[in-house]
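Scroll down for the structure; my scribbles are underneath it.
Removed from the display is one protein chain of the complex; every other protein chain stays in position.
Our next item is chain A:
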Amino acid sequence: MTQWTVLYRKEMMEMVRNYKFLWIPIIFILLGVMQPVSSYYMPEILDTFGGLPEGTILEMPTPTGAEVLMKVLSIYGMLGVLILVLSAMGVVSAERQSGVAGMVMIKPVPYSSYILSKWAGLLTITLISLFIGYVASWYYTSLLIETVAFERIFQSGVIYSIWLVFVVTLTLFFSTIMKGNGSVAFVTIFVVFAISTVTSILGKYMKWSPATMTEHTGQVLLSGELNSSFLLAFITTIAILIVILISSIQIFKQKELLE
């Protein structure tokens, strides 16, 4: 077994023992299911609590299935991202702080194996949570509102996962270069927010931005067609990911690991 595998298995075991493998998917399921359920019951909820004057006839346009799922993804884009960043912020920094990173690296472990096993661990929990949550959301949407072709769910899920992978990779990077868990989370969220905002304001000039993945996701969900600029964004995102990972490894190598 390579050292990478040993480290990756340790990441998995740790997430099982501290219940991250339980509560993160559960949060994604809850966030995903809430939207179709609340859309479905909205008229009744308004009826009960709305306090609308007697005789008002409410014409609620029922959203389409795809619209509901778009909402779900935009919630994942805020709360989901927040949860992922908060749960991943200490991935390297906490181990450096406690000194246990030094105990690992004192053995002949390649620096890349350490960082890449962390990355793989983050990817695993992210993809599993997104997949389970999104499928649960799709199931309830089909049940309560309207069936959306699974093919579109799959495609949009894959494209959306690229954005989340970008977010957790960024978290890993900041966790490697900084020490305080809080500042890691703050800076990561700030950078993610900045990229998203700049991308949506300067849309024309930002077609390569990883943040366009969320737009491509919507596109696929609504029309089933991929925008032609997807390839550009995909390639630059992969390139940025590779650069971030390589820099994380190089920076990690330079850090003093035993205090």
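Please note the rule applied: a contact is a pair of C-beta atoms (placed from the backbone, for glycine too) under 8 Å apart; a residue touches a chain by one contact, two chains touch by 3 or more; residues count from 1.
The rule is simple: contacts and distances are computed from a predicted model.
Enquirer: Quick one: the chain not pictured, UniProt calls it what, "ABC-2 type transport system ATP-binding protein", "RNA polymerase sigma-70 factor (ECF subfamily)", "Cytochrome" or "Phenylacetate-CoA oxygenase subunit PaaC"?
Expert: "ABC-2 type transport system ATP-binding protein"
Enquirer: If the hidden chain were put back, which of A:Thr62, A:Ser98, A:Thr147 or A:Ser183 would touch it?
Expert: In the complete complex, the chain left out is touched by residue A:Ser98.
Enquirer: Taking the full complex into account, find the residue in A:Met12, A:Val37 or A:Val109 that is in contact with the omitted chain.
Expert: Result: among the candidates, A:Val109 touches the missing chain.
Enquirer: Give me the chain A residues in contact with the hidden chain, please.
Expert: Against the missing chain, chain A presents residues 1, 3, 6-7, 10, 14, 17-18, 98-100, 102-109, 256-259.
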